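Of the protein chains in this complex, one is absent; all others appear in place.
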Amino acid sequence: MSEAAADHGHHTPAFYVKIWVILLMLLGVSLAGPEIGIQWVTLLTAFGIAVVKAYLVAKNFMHLNLERRYVVYLLLTAVAFMFLFYAGTSPDIMNHVGRNWTNVAAQAEVERATEALNHEVPHGADHGAEPASAEGAEHH
Amino acid sequence: MKPIATTRSATGIPTGKLAVWWLIASEIVIFGGLLGSYIMHRLGHPEFGGYASHTNTVAGAINTFVLLTSSLTAVLAHHAAEQKDGEKAFKYLWFTIAGAATFVIVKSFEWHHEIEQGYTVTANMFWSFYYCAAGLHGLHVIAGAIMMAIVSFRARAGKELQQVELVGLYWHFVDLVWIFLFPLLYIAK
Partner (left out) sequence: MAQPETPETEPHSEHTGDDHGHDDHHEQSFVSKYILSTDHKMIAMQYMFTGMIMALIGGFMVYAFRTQLAYPGISVPGYGTVSAGEYNALVTNHGTIMIFWVAMPVLIAAFGNYLIPLMLGCDDMVFPRLNRLSYQIFLLSAIVLVVSFFVPGGGFGGAWTAYPPLSAKAEYSLTPLGSTLWLVAVALEFVAFLIGGINFVTTAMNSRAPGMKMFDMPIVIWMIVIASILFMASVGPLIAGAVMLFFDQNVGTAFFDPDRGGDPMLWQHLFWFFGHPEVYVVLLPACGITAEILTVFSRKKMFAYKTVINTALGTGILSFFVWAHHQFISGIDPRMANVFTITTVIISIPIAEMMFVYVATLYGGSITFSTPMLWALSFVVEFLLGGVTGLFLGASGADIYFHDTYFVLAHFHYTFVPIAILGTFAGITFWFPKMFGRMMSDKWGKIHFWGTVIPFNLIFIPLFMLGAAGQHRRIYSYENFPELAVPALQDLRILATNSLYVMLAFQVIFLINFFYSAFKGKKASKNPWDSNTLEWTAASPPPHGNFPGAMPNVYRGPYEYSHPDREDDFWPQDEPA
């Protein structure tokens, strides 16, 4: 592992602690994001920051920057296949209306659940009120 | 003694490490399939936002903090192993295991509370995905802790020090999954 040792020269414990501090600050940002109350900000702070955190962990803790390139490609290929799966599957699952077809059951479920949520006691569920689902189930 | 095959390294990557990369690749598609299915439903069903508002962000944040910190101790254990300091690697690995234990304990309190309120795995699709994804991840946490315990004793005896890095890689992956689970299940409401 002589080659690895040389490469790790700048990776001292202090460096790892620094990365950790950055990760914790990012966690703070992702928690603060929803407080602003704008949806796109929430999404950006939630998922944008998740990607940044993942990058930092993969690069600095898993040392993917020192690993052979094709390991990175291998892992990215696995991720890419999941995007492929998503792309092929989501048109049927995520959409409830398409050209020449309608997913009646899913539409009915959305309607039923939205209705049930609207009848929920405002701010109540956290304080022991009936959860929405239980209410919904009783209507059947 | 290991077979000669195990000691060869035509790629330049040690055999054990290469296997861990393949393991992680195969785990990516397992979690990818599950999370992909969840995201499809999440985007197709606006009511999931209402269901998700009952998850406990504080517990999720504590667990994120715990896992990030345990990732730090895992990489410090790796660093110690590289310095051939098995004793120190042993210590850091047990810090990491303590992180895993904390994670599981927080999780069990959180789940207990949620189940008490009626948000069980069968409550609705959101909670089904919630328990399924977090549960599968939790199993990985427990498996990682067991492997780290095994490796730690070897490391303390000064044997198989390279395994500290391998189990660390796996642990970082478990951390990575949680980094994505946290916003998916707790923040996006």
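Per-chain residue numbering starts at 1, and chain names A and B are given in the order in which the chains are listed.
The rule is simple: a contact is a pair of C-beta atoms (placed from the backbone, for glycine too) under 8 Å apart; a residue touches a chain by one contact, two chains touch by 3 or more.
Everything numeric here is computed off the predicted structure, so don't read it as measured data.
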| item | value |
| --- | --- |
| In subunit A, positions touching the absent partner | 77-78, 81-82, 84-85, 88-89, 91-93, 95, 98-101, 103, 105-106, 109, 113 |
| Residues in subunit B touching the chain absent from view | 1-11, 13, 15, 18-19, 22-23, 25-34, 36-37, 40-41, 45, 121-122, 124-125, 128, 132, 136 |
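Methods note: only the chains that are shown with their structure count from here on.
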| item | value |
| --- | --- |
| Touching residues (chain side subunit B, partner subunit A) in the complex | 11-13, 21-22, 24-26, 28-29, 32-33, 36-37, 39-41, 43-47, 50-51, 53-54, 57, 61, 64-65, 68-69, 71-72, 74-76, 79, 82, 117-119, 123-124, 127, 162, 168-169, 172-173, 175-176, 179-180, 182-183, 187-189 |
| Residues of subunit A touching subunit B in the complex | 1, 4-5, 8, 11-13, 16-17, 19-20, 23-24, 27, 30-31, 33-34, 42-43, 45-47, 49-50, 53-54, 57-58, 60-62, 67-68, 71, 74-75, 77-79, 81-82, 85-86, 89-90, 93-96, 106, 109-110, 113-114, 116-117, 120, 125-126, 128, 130-134, 136 |
